[in-house]
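For reference, the structure I am asking about is given below.
The complex appears here without one of its protein chains, the remainder shown in place.
Our next item is subunit A:
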């Protein structure tokens, strides 16, 4: 059920969009109204979620320390894995955001005869995750060609390098292939590895199916249905310039692609996909481990409540304590 329902949902949405994409009235809904709505939900929802997180106090230093912390001068500190100051934290965060360092440290536990528990390095998840994310980024940048006129040079350059193999006409993009392969791997990992399958929920499968369907519909548009790019750009540039037009003769597969993207945008702020913003707000990564050198004061301590030492406490309650038979330090 956890796999079947998300799959059926994507299938149903695609079918609705394909059939609806043949009707002019629904074309306007799928091609203009929903994209605006979905984009607004995405931006507002994303900002809202980050602000909601920002309201949570993080009074304690809780970085995960994965190496030697700063100590005596003659003990080498592991600067990236146990950062002590802002600069080291920035280094740690940059590697986390751009190189997925935490995933790179992924290990696999296996029980061998003996019984013996063995931990081994497991880089496959890291490899396909990084391929997936960077391919997706490049695909998004390439799509700017449809929303900008004249097309900025960095978009044209990205396209050039993405199609540098010059295979076929229209040229194959490497990122299309890598993206589909990586999503397929991430899906297979969830169903073939027993441990991962056990903890996988519909909310894990749904985004995978959704992104796979988006990429697949995009590839089909380019290589199989051969949609009219000029008409589509008139629509998309119209959306970007806030003066939408709906040209005739757009193939329904385009509306499948767009509706799926709209669903992704709406789903994004309410799902695990928010790790895009969340990675920057991970307290276990973005805090320095300096609680031995800096005094941290709980920000919501009531200043009217003064420190109350044990000596003062005993002075206040000595008689009552004696009466109850509780030992006191000062008679």
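Brief remarks follow.
Please note the rule applied: a contact is a pair of C-beta atoms (placed from the backbone, for glycine too) under 8 Å apart; a residue touches a chain by one contact, two chains touch by 3 or more; residues count from 1.
Throughout what follows, contacts and distances are computed from a predicted model.
Missing chain, UniProt protein name: "Sulfate reduction electron transfer complex DsrMKJOP subunit DsrJ", from among "Sulfate reduction electron transfer complex DsrMKJOP subunit DsrJ", "Pyruvate dehydrogenase E1 component subunit alpha", "Putative effector of murein hydrolase" or "Transport permease protein".
Residue in contact with the omitted chain (choice from A:75, A:242, A:305 or A:320): A:242.
In the complete assembly, the contact with the undisplayed chain comes from A:148, out of A:65, A:122, A:148 or A:174. Although one chain is not displayed, subunit A still touches it through residues 42-43, 46-47, 50-51, 54-58, 144-152, 155-156, 159-160, 166, 168-170, 226-230, 233-234, 237, 240-242, 277, 280-281, 299.
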